[in-house]
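Missing here: one protein chain of the complex. Every other protein chain is in place.
Chain lettering (A and B) follows the sequence in which the chains are written, and residue indices restart at 1 in each chain.
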Amino acid sequence: MDLFANALNGIPLWWFLVVSAALFCIGLYGVMARKNAIAMLMGVELMLNAVNINLIAFWRFIAPNSPSGLAFAAFVFVIAAAEAAIGLALIISVYRSNQSIDPEKLDQMKL
Amino acid sequence: MALTLQQVIFLALAVVVIGAALFVVTTRNLFRAALMLVLSFFAVAGFYVLLDAGLFAVAQILIYIGAISILIIFSVMLTRGMQAMIPRNSQAFWSAVVVAIIFAMLLLLLGPLRTTVNVAAWPIIGSIFPNATPRELGAVPWAYAVEPATGLPAVVPETYIATFGFSLVDINQYVLPFLLVALLVDIALSGAVHIARQRRPIEVIQERQDIAAEDAAEAEAIRNAQQPAPVPAPALPEGAVAAATSAANEH
Partner (left out) sequence: MNPINDLLNIIGGFIAGIINSIFSFSPFLADAITMGLAAIILCTFAALSFMGLTYAERKVVARIQDRVGPNQAGPLGLLQPIADGIKMFTKEDTTPAAADRWVYNLAPLVIAVFALTTYAVLPFAPGVVGTNLNIGVFYVLAIGSGSIVAIIMAGWGSNNKYALLGAFRTVAQLVGYEVPMLLNVLPVVMLAGSMGLIDIIDHQTLANGNAGIPFLLFFPLSAVVFLISGIAETARSPFDLLEAESEIVAGFHVEYSGMKFALFFLGEYVNALAVAFVFSTLFLGGFAGPILPPYIWLLLKAGAVFTIFMWLRGTLPRVRIDQMHNLNWKFFVPLSIVHLILVIILLKVFVTSPAQQAATGGILVDAWVQAAIMFVASALTLIAGLGLAARRARISRLAEEDVLARRRAENMATAGAA
């Protein structure tokens, strides 16, 4: 199909890198400036997505013949999913005993 | 200037993803934040399609939108985040400043701006570091690797999925991280189920009894350790002091 003969027609690498950096910084702000544990987790997911865009952009531009970039990105996918599952399970469990998921209130190791 | 179709698509996706991400981190309605997170995941999947990694676009939709977003929305509802409006943190302003500085630094490193920075030539700081060599900032040169014939990056081979798959099971490549990550997911699955399990009332009572029994056993052990010495240490809990005085009164 002629429309997408070269999907990267005219897009240099640094465009992807800038978008990924911006997404990472927004996620970082989300983690640092939020008072709700789930909102912080959303920031972490944004950061992981930014990292993945970065990895796949570098794979595409530098070494499309090698699988390293793809493997690394796949591992990031899997680890993000596992971390989200455990994080949310912990949040729910903490909510059950403390009735609050404000991270500033959770400063004791008691159940 | 004339933008090609791909550039237009890229700019549209970038606007969507940055806008959705900004909404996610600034809104006070947690459910809307979760929905905007889903939108940003879609835009990131669009980026993967643009980067000729269709497999990862579909994986993004399946994993992030089909599983993680649902998890997030479920936990938002289970922790009553739907009714409450979440307040802002006290560090919101300074974290915004820090994030802006970090983003500026990243832009300097990754953007098209190319300058040469010579710290030794700066007015005051240059005297502190007189031996600093001139550094070139800006996108690293090898990021512009292109095919000389077409001026575009190399074409992704048709068999990129097969190469990727083989690399995950090849003993000389990435089989070890693959197995470790599989083990990690296994542990995460059982761990999450165990942590978030709804405890039956009998189990809750049993847990509380266990904790009370542990506390009592600790107090008893401290009491027994302190019985030979009639002067109690000031860090003892009250029960031990009362028990020690009563034990002393008995003698």
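The definition used in the following text is that a contact is a pair of C-beta atoms (placed from the backbone, for glycine too) under 8 Å apart; a residue touches a chain by one contact, two chains touch by 3 or more.
This is a predicted model, so every value here is computed, not measured.
**Student:** For the chain left off this view, which of B:I18, B:V38, B:L109 or B:V156 is in contact with it?
**Tutor:** Among B:I18, B:V38, B:L109 or B:V156, only B:V38 touches the chain that is not shown.
**Student:** Specify the residue from the set B:F74, B:F93, B:W122 or B:F166 that touches the hidden chain.
**Tutor:** With B:F74, B:F93, B:W122 or B:F166 as choices, the missing chain is touched by B:F74.
**Student:** If the hidden chain were put back, which of B:L106, B:I161 or B:A219 would touch it?
**Tutor:** The one listed residue touching the chain not shown is B:I161.
**Student:** Looking at the full complex, which residue from B:I65, B:A132, B:L184 or B:A219 touches the chain that isn't shown here?
**Tutor:** Answer from the full complex: B:I65 touches the omitted chain.
**Student:** List the chain B residues touching the unshown chain?
**Tutor:** 5, 31, 35, 38, 54-55, 58-59, 61-62, 65-67, 69-70, 73-74, 77, 82, 161
Please note the rule applied: only the chains that are shown with their structure count from here on.
**Student:** What whole-number Å value describes the gap between the mean CA coordinates of chain A and chain B?
**Tutor:** Comparing mean C-alpha positions, chain B is 6 Å from chain A.
**Student:** For the complex, which residues does chain B have touching chain A?
**Tutor:** Residues 3-7, 10, 14, 17-18, 21-22, 24-25, 30, 33-34, 37, 40-41, 44, 47-53, 56, 59-60, 63-64, 67-68, 71-72, 74-76, 78-79, 81, 86-89, 91-92, 95-96, 98-100, 102-103, 106-107, 110-112, 139, 142-145, 152-157, 160, 163-164, 166-168, 173-174, 177-178, 181, 184-185, 188-189, 191-193, 195-196, 207, 211 of chain B touch chain A in their complex.
**Student:** Quick one: which bits of chain A touch chain B in the complex? Just the residue numbers, please.
**Tutor:** For this pair, the touching residues of chain A are 3-4, 6-19, 21-30, 32-36, 38-39, 41-43, 45-46, 49, 52-53, 56-62, 64-68, 70-71, 73-75, 77-86, 88-93, 95, 101, 111.
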